[in-house]
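Have a look at the structure below before the remarks.
Presenting subunit A:
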Amino acid sequence: MIRVRDLQVSYGDSVVAHIPELDLAAGQVLGIAGESGSGKSQTALALMGLTRYAGGSVTGSVQLGGVELSTLTNKQWRAVRGRRMAMILQSPRASLNPTITLGALFGRTLKLHGVPRAERQARMEQALVEVVLDPQILSRYPHEVSGGQAQRFAIALVAALRVDVLIADEPTSALDVTVQSEVIDVLRGLRERHGTAIVFISHDLAVIGELADQVMVMRRGEVVEQGPTSQILHEPAQQYTRELLLAVPVIGRTR
Partner candidate 1 sequence: SGKAPDSKPAPTNATFTYINNLDVMTSWDPATSYSNEGIATNNLYEQLTRSDPKTNKVEPLLATKWVASPDGLTWTFTLRDKVKFTTGNPMDAAAVKAALDRTIELAGGGAYIWDPVKTITAKDPATLVFDLKYAAPLDLIASSAYAAFIYDTKAVTGDLAKWFEAGHAAGTGAYVVDSWKKGTENELTLKANKDYWGGWSGVHYQSVVFKVVPQETTAVQMLQSGQGSFMPAVSSTVFASLKGAKGVTTEEAPSFQNMLAMLNTASGPLADVNVRKAVAEAIDYDGIITTVQGGMVKGTGVVPPGLLGYTTEVQPTTNAADATKLLTAAGYGPGGKKLSLVLTYAAGDPVQETVVTVMKANLASVGVDLQGKALAWETQWDLGKSTDASKHQDIFLFYWYPDYADPYSWFINLFRSATPPYFNLSYWDDKAADTTIDGLQAVTATDRPKAEQQYVELQKAISDQAVTAVLGVINYQRALASTVQGYVDNPSYGNVVFVYQLTPTA
Partner candidate 2 sequence: MSRYVASRVAQAFGVVLGVIVLTFVIARLIPGDPAVAYAGPRASAEELAAVREQFGLDQPLWQQFVTYITGIVHGDLGISLHTKQPVTSDLIQVLPTTLVLVGIALVFAALIGIPLGLAAARSQGTLGDLAAKVISILMVSMPVFWLAILLQIVFFSRLGWLPVAGQYDTALDSTSPLYSVIGVPVVDALLTGNWPVFASAATHLVLPVIAIAAYPIGAVAMVTRGALLENLGDEHIRMVRALGFSELSVFGRFALRPALNPIVSLIALVFAYALTNSFIVESVFNWPGLGSYAVKAIQTLDIPAILGVTLVVALLYVLLNLIVDLVQAIIDPRVRA
């Protein structure tokens, strides 16, 4: 589905992310782990073609289903974003426009992607049910919902778009542990029901381990290690990956 070669994201002279090679098949989940500032979010933005809006530049090749994305025009990109590929941003509440209701955003987005008026309501409700949200939430403004609800709403929104690839940037780190596991559950459902390929970003390897088929560990913009989840979690080749694993707090490890 996704094929990345020698992707490099830079701001001015500084390179903030460099991915030599990455392949992701339909229905697969790729986990990206790494400490804060390691370039995870920048990688995600680059995949969505959003880097230049932040003032950065991208080199290298990204292909989606065989189509080269790096050469797309603005207009062509719009046919990709929200239709074939979508993204959930790191901070759930901040990523919703404070002045419009959740329903308005949802409706406009569906309209944008050609969902006929008659179908929209049903589509919205179905998507909300999947993330266990009451459709009443559509009439609320972002400041009237909790962070967990906002995050689940964002997932419902992109799920309703039936995209092929979903990029989720730290969808759980802003949440309580109890809500965290529910979100993971929803993502798992998406992948199982719709065969969506997911890029899942987190600094917590334990969370990634629950969902991902492959894991990529980043540090200071570079890929440290890359491989199947079980291999990375249980037989990490790099010292840094081991540190990262050790940093995950575990009940009953020391006292």
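FYI, contacts are C-beta pairs under 8 Å (C-beta built on N, C-alpha and C of every residue); 3 or more make two chains touch, one makes a residue touch a chain; residues count from 1.
Inclusion criterion for the candidates: all candidates are chains of the complex that A comes from, given by their letters.
Just so it is clear, the structure is predicted and the values come from calculations on it, not from any experiment.
Peer 1: Given the candidates 1 or 2, tell me which one touches subunit A in this complex.
Peer 2: 2
Peer 1: Which positions of subunit A touch candidate 2 when the two form their complex?
Peer 2: 45, 48, 50, 53-54, 74, 77-83, 86-87, 89-91, 94-100, 105, 108-109, 112-113, 141, 143-144, 154, 157-158, 161
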